[in-house]
Every structure is written in structure tokens, then in C-alpha cells.
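Shown here: the complex without one of its protein chains, the others still in place.
Right, chain A next:
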Amino acid sequence: MAYLFVPLHSASYTTLNVPGFKGAYNSAWAGYVSAIMTTVMLSMYGFLLVNSGIKKDIDTEVGLIIACTPISDFSYLLSKMLSNLMVLLTIVCCTFVVSIIMFFMRGSGYAFVLANFVVPYLILAVPAMFLVASLAVLAEVFLGKKNVLQFLIYFMLFGITMAAINSRGANNLMTLIDPFGLKTITSSIAHEISSQFHTDIQNPSFGFIFSGQKPFKVFIYEGIHWQLPFLISRLLWVGVSILLVYFSSFFFHRFDFKQTAVSKKPVAEVRQTNGPNLAAAGINRSLMPPVVTDYSIFPFVKTELLLLIRKGNKWFWLVNIGLWLAMCFAPLAIAHAYLLPVLWFLQVTRWSDLATKEKTNRLHYFTFAAYRPLFRILPAQILSGVILAIAMALPLLLRYAIAADLYSIVNLINGAVLVIVLAVAIGIITGGKKLYEIIFFMLTYAVINKLSFADYLGSMVHGNRIGYIVILTGLNAAALLLSFMVRSYQSRHL
């Protein structure tokens, strides 16, 4: 990813987009743009990466041990925040090193100035990572296991912040409230271009924009002179991050969930059985009917569907139903390009552990020891996921069927299969669900932003229709094959 952050002039995409202009590939441009892109991308995806530190302690029950140690709530949460920060800073370090390597590899002829790499990373990326790390802790404290809600709120906040950064005009207040410190940099770039070409330009925007080759002018960017108010604002954001953790410590459950539940509603009483727990008569095997063999996969499909439907907060189904109904009535293009990708992405936590939940729940001893698990359980998991994805896309499928648009129907089905086999393949290979969640988010983001290379559900126009279908089907087949091969090995090597 870091390799792509600072494209050459000949590249068909931009990352820091100033229409009609490109910066000369000197140390300042390479260092600043790479630091900006690291800040933006990692602020966006980093949250997904680190927002499960407390959940891990809950799942492993280490939390119960921690709860009875003298560690204060604030110290515990701060340690979680710092561990999140370490993960994020490790990635920042990697992109930093790659940016320097790229500068030398591309040999643009400009002098290498280390400070032009170090300083923007320190001033932009590090405080931003503080904020992301603390927001992840805050989200876990207040929204617990409601992962999708966490994502939604975070990305809404992120979107609002980025919109404010991309808006025109910069003043001291804007500098102060910009958590990523980007406004100052973009303003300086705009100012540099204005002074070199005597033209008024829009503020630069960020993100991968594939616009092909267009005529452009090259400007020289030398970085900025760091002003004290700006530096103070960066430190302030580090302070705010720590304050947020301190604030959340007042609401931290300290792994005492029953108490929290009681305050909301009475918990179902745990039955206290009198007498022996294994019935006095034991298991009366004479009452058992003879075993009837049934090796079909339908009981699995039924249970897998049940697990998918029951996962998460049941009230969230109202949002799903709302979007589903909206797809019935919204213009077809909007329903296909925006509503369906969003509806599918909202199911990310249902699908991300489709093929890993048996390991997470320590049921893999049973599933791997089952009769022909590779040909019964894994297909059932995939099938149940696809059924749910298709059920979500049903309004669109029906509308395309009425319009006799077979091409779109095939694309939708291919897309439904892709999101599921991707979840299964990534889950089986990595053993976790995080990577899939990040990839699916990036895919959804790219589709909504009309990046045609990421169009996995046929919502954009493609020149070669057959070629497009073949590519998607091929991807699905490859992911399926990989899943079966790796699971086949895993099931005999516990």
C-alpha cells in the first residue's frame, strides 16, 4: 500500500489530488504526501484493526483475572490505548521506511533530506494515531460488542472531519480542530501553487483517484515552516486522546457484565436443580430409537442460517429491513450502486467469522472430527452465507428479472458469492476475521466511490461484459479452491 502512496507523474492515478498539477518528486513532496496518505488511510482503516483489544480479554476471560488485580480502570484502558497505538505506529514505521526506499528507487535527481520525511510523520501521523487508538478504546467501552455500530459512527465522524478538511479556507480555529493536521498542509500546497502559477486553485483532496493521464503542470513543494500554534494543536490532540481514555474509564464495565445487565432488565434466573445433575436413572438407552444415518448438508445449512440471523443485535434488523425496502423503491442504479453495497457491508460481522467461528468457539474438535467435513460443513457454511446475501439482494434481483436483465442478475449472484467466498477464504487462511472486515470495507468504499476495478457486483459499466463475468467467476472459483485446500490440511493437523 505504501508503495502506491506517492505515484510517479506517469501513473494513471493520484493520491493527493490537485486538478491540473503534480508536485515534483523531491524529498518534501515524497515525505509529506506519504505522511499525509499514511495518516488518512491508517486513520480510516486503523480503527478496524485495533478495535478489539478489550473484546479479546472478554473472550479469553483474561479480563476476569485483570478485574481482580489492583490495576485502575484508567491504567488498564490506557494500556489498551497504548497497545493499539503500538500496532498503528508499527505500520506507520513500515510506510515511513518504504517511502524512503521508494524515493531512492525512483531516483528523481533531487537531494534526499531526511527531515522532510521524519518531521511530517512525527507531526501528522503520530498524533493522529493517538486519536485513533483512543477512539477504539472509547468505542469498545461505550458500544461493547456492537461492532457494526462502532464502524458506522466512526466512519461518520471520519467523513465529517475529512469534509471539513477538504472545505475551502483555513484559519486558526480550523487548524486547531483538524485532528489530523492536514488542513495546514493542504493550504500550504494550495498557496505554493498559487504563488508559483498565479492561479487560484481548489483545496487538494485525498484518496486514490483513477483519472487516467491528463495534462498537468509540475510545481515545486518544499514543505512548510511549522508554526507554534500548529505544533501546539498537534500536542493538544495527543492530550485529548488521553483525556478521552480517562473519560471512558468512568464508564468501564471492568468485566462485570451481570451487574450491567441487572440494571437494564432482570436476567433469566439460573435454575438450581435439586438432586443429582445426571439423572438418577442415567441415560436409558433402551428408549433411544435406532440410529438413522443422514449425511445431507441441509441440517447444517439450517443451523448456519440460524447462527447468521441471530448474530448481533436483533434491533439492527430494523436497519436491514429499512434498506431492503428502500431497494424496492429507489431508482435501480442507486439501489445497485449504493444501497446494496451498504446493506451487504452492514452484514460484515455476520460473514467475517463464517468459517472461523468453530475455532473461535472451540467447536473445531467436533467439526473436524465429523464425517466428511470438507464436503458437508464447509459447503453448508458457504451456502448459508450466499443464501443470506442473495436474500438481501432480492429486491434488486426481482427488479432485474422483471426487466429481463440477465447480465445484472448474473453479476449480483457473482457478487453475493464473492463476498462470501472471500470471507471464507480469508478466514480460513488467516484464522481471524479482521483482514476480511478491512478488505470488505475498502471494497465497499471503492465501489461507492465508483472505482471500477473494485466493482464486485456489476454496478458500473464494463466494456467487455463476458470478460467481466469470467473474471469474477474465476476469482470466486480460485477463492473456493484455496479455501477447500487449506481447510483440508487444517482438519487433519490440529
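The criterion applied here is as follows: a residue touches a chain if its C-beta (ideal position, glycine included) is under 8 Å from a C-beta of that chain, and two chains touch if they have at least 3 such contacts; residues count from 1.
Simple rule for what comes next: contacts and distances are computed from a predicted model.
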Complex member absent from the view - protein name from UniProt, among "ABC-type multidrug transport system ATPase subunit", "histidine kinase", "Pyruvate dehydrogenase" or "Branched-chain amino acid ABC transporter permease": "ABC-type multidrug transport system ATPase subunit"
Hidden partner chain, touching residue among A:Ala111, A:Val291 or A:Val461: A:Val291
Hidden-chain contact residue, picked from the options A:Cys68, A:Ile283, A:Ala404 or A:Val461: A:Ile283
Hidden-chain contact residue, picked from the options A:Asn361, A:Thr430 or A:Asn449: A:Asn361
Footprint left on chain A by the chain that the document does not show: 268, 270-271, 273, 276-285, 287-296, 299-300, 303, 306-307, 310-311, 357, 361-363, 365-373, 376-377, 491-494
